[in-house]
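In this view, the complex is presented without one of its protein chains, the others remaining in place.
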Amino acid sequence: MSEPHPPRLLVQPAPFLRPTVSTPGIMGDVLIALAPTVVAAVWFFGISALLLIAVSAAAAVATEWGLGGERGRAAVRDLSALTTGVLLGLVLPPSLPLWMAALGSAVAIALGKLAWGGLGHNLFNPALVGRAFLQAAFPVAITTWVAPGGPLALYRGTLAWPFLSAPPDAVSAATPLGQMKFLGAATPAGALFWGDVGGSVGETSAAAILLGAAWLLARRACDWRLPVATLGSAALFAEICHRVSPEKYPGALFTLLSGGLSGGLLFGAVFMASDPVTSPLAPRGAWLFGAGVGALVVLIRFWGGLPEGVMYAILLMNAVSPLIDRALQPRVFGARPAPSAAPGAGTGP
Amino acid sequence: MSFARTFRHGVHPHAHKEATEALPVERMPFVERLVLPLSQHAGAPARPVVAVGERVERGQLIAEAAAFVSAPLHAPVAGRVAAIAPRPHPSGRLVPAIELETDPLSSQRLPAGPPLDAGALDNESFVAELQNAGLVGMGGAGFPTHVKYRLPEGRRVERLLVNGCECEPFLTSDHRLMVERAGDVVRGAEIAAAQLGVAETVFGVELNKADAIAALERAVDGRAAMRVVPLAVKYPQGAEKMLIRAVYGVEVPSGRLPLDVGMLVNNVATMTAVADWFDRRRPLVERVVTVSGPGVRRPANLLVPVGTPVRAVLDHCGGLAPETREVVMGGPMMGSPLASLDVPVVKGTSGLLAFTAEEARLPTEYACIKCGRCVEACPQFLNPSRLGRLSRAGRFEEMMGYHAMDCVECGSCSFACPSGIPIVQLIRVAKGALRERAVAEAAR
Partner (left out) sequence: MSAILVAGGVLAGLGLLFGLLLAVADRFFKVVEDPRIDAVEKLLPGSNCGACGQPGCRGLAEKIVVGAEKPSRCSVSSPAGLEAIADFLGVEVGDADRRVARVHCGGGLGRARQLASYEGFASCRAAHLTGGGGLECSWGCLGLADCVRACTFDAMRMNAWRLPVVDPDKCTACGDCVEACPRDLIDLMPVSHHLIVQCRVPLAADEARRLCTAACDACGRCAADAAPGLIRMAQNLPVVDYAAGGPAAPAATFRCPTGAIRWVVGEQFAGEEAPAEARRIHA
């Protein structure tokens, strides 16, 4: 006979095999996917970009920790606050004063997330809530674009004191989308792809974003349908407009590549629209959500008063995401009348 | 990536079958005392037909079926009836059981009777014979087999599916049965198919059991309207509706039975038991049990007399490792945890698994981030995330609108959830409460 058995066994409900992925793991994958973009941001916008991202991330984590109570501290451990902070930092213009970034980040967590009940309960993408707040509060600062200044660049706006207007940067530059929209000038595709253009720190380099997207999809960290549907629908609608009036509207290729620009379509599609919390759960809902974002982006870009469109497009679709979820519940197995398998197989009395 | 047939959704847990899949089935020696709970099946408990102190022969009827949905019990050993009293059941409850004292001097031969010609029986007597054999579903649910074979007026079964998926990780009892007793699996299916008059018999086996597929193909050889269908490896392919979907692409309508699409699904172990009963007149008194898991010293596939205490089976396998914290009866996805090792192996016991503290550690729970992994895992196309949320809020009635009752409790959602939310557990609780309310409602 064997030695005495353990004195007391455990009883747990089935299943006894544990999940192989975890929520912090998914957040970690998003952070890894953001790494190339962060590198590109620093490469083009220097120390300013680095500080911007770091301050935004730190403010997000601090806010979650400070205001979130017990659950907030858990949220710090699950890396979601850090992810939100980094995301926000990447969609800000390079010369934005750091104090504004910190404020935006705090608002993103406090109003975009905690006010809703914390992770998983928020209706809107927190990072975009922060961005929208900054857009409303500091409309000039957030639309002040500078040309890429290299890895050592430190723009004068970055270290401005709170509520004091910063001295304007010597070299300001319009974004390619702005140039297109207001000046009718196109930017070369190569610059757009690598990111050597004006724009938000993390949105200019299509190459870096695509690298991150590849990681996200390979790790299945987001629903692939969301970015695919968003980009596909934006390209489709842009192409239609382009065909109708070629001289007025740029085509699909430019729309996709200008993801690297202030509009940030590519960045938005890959990192913002794909946020699982604020997008529909079921696959059919994901297609509809992405299609809606794409259509709204084109609508705002071509007919709206802003060159910027992705942020509002995503926020608007966030708002209808629960409705989509309710309308497009998955079809239950066997709900469709099954084709008769064999002659004589009745479907019941 | 394979292109073999399968159903939609589902999950891919690590198979963990390497420890036992190549081990031939060995016979577990008879132990001193056996406990046979009177309910080893769904439905009415069996009614004892022996008295305390009475001597019984191996294979003798000791408890009869108490209703149509019920199954009789046969003595797995020759010996003496020691008691008829409440005994611990694997479910954790104390239920009436017959305790047998093994006769150490008996040869324990299970005499083979003259074969019974199943072809000569009409549906009613065939069903009665299946019940007499004490057959219950051997995949774990324990539904009396004969009930499936009673065909309502005007209903026909066109296709017989023999379930050799064994999609639960760790388990290899069906696998070994298919390899070692392929002839009997096919023979049992042949008997059932002839009785039902089916147009086709299909053996569905997952691709990770190449030797079982080969053995069945050899055994099938030459028989008309019988074929082996290899299936891609995925959980829960062994669920009836998933198997039908995998093989024929047909969805059994929600709330209906396979019979409603002219099909019948049986486990391979049930098929060998059918062959045993009709060809050799041997009732169901023993079954193959996989003993495995990190807490087991010597993993094995054992032929165990029904009623053998779990403790004895584990001891036969070298006992438990000291770090064992949890013992599970059945597979790791749908099995049940044992509160005590003093419960018997029953007819539905496909495996005994021992886990250490490391495997038993509950996942850290985070907020639901609506990632949709559960939706993509659910083979019944439900929305487990929403069902779990409603259950936690106690909104059980609302869950009916989201088809909670269609849940097969396969556990794929909990396994897929990165936030460690006990989704299937939440749904199970709601289903239990809803069923209770329905019963109370009906009584009113």
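Order as written gives the chain letters A and B; numbering starts at 1 within each chain.
Going forward, a contact is a pair of C-beta atoms (placed from the backbone, for glycine too) under 8 Å apart; a residue touches a chain by one contact, two chains touch by 3 or more.
If you're wondering where the values come from, they're calculated on a predicted model, not measured in any experiment.
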item: Touching residue (missing chain; options B:42, B:199 or B:339); value: B:339
item: Residue, one of B:52, B:67 or B:362, that touches the chain absent here; value: B:362
item: Selected residue (touches chain absent from view) among B:115, B:322 or B:432; value: B:432
item: Touch list for subunit B against the chain that is not drawn; value: 85-86, 88, 91-94, 336-340, 360, 362, 394, 422, 425-426, 428-429, 432-433, 436-437, 440
item: Footprint left on subunit A by the chain that the document does not show; value: 8-13
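By our rule, only the chains that are shown with their structure count from here on.
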item: Of subunit B, residues touching subunit A in the complex; value: 13-14, 92, 152, 154-156, 158-159, 169, 199, 241, 245, 248, 250-256, 260-263, 297, 311, 314-315, 318-320, 322, 324-328, 332-341, 353, 355, 359-364, 366-373, 375-376, 378-383, 385-386, 402-403, 406, 411, 414-420, 422, 424-425, 428
item: Complex contacts: residues of subunit A adjacent to subunit B; value: 1-3, 5-6, 9-19, 21-26, 71, 74-75, 78, 80, 118-121, 223, 276-277, 279, 281-283, 286, 329-349
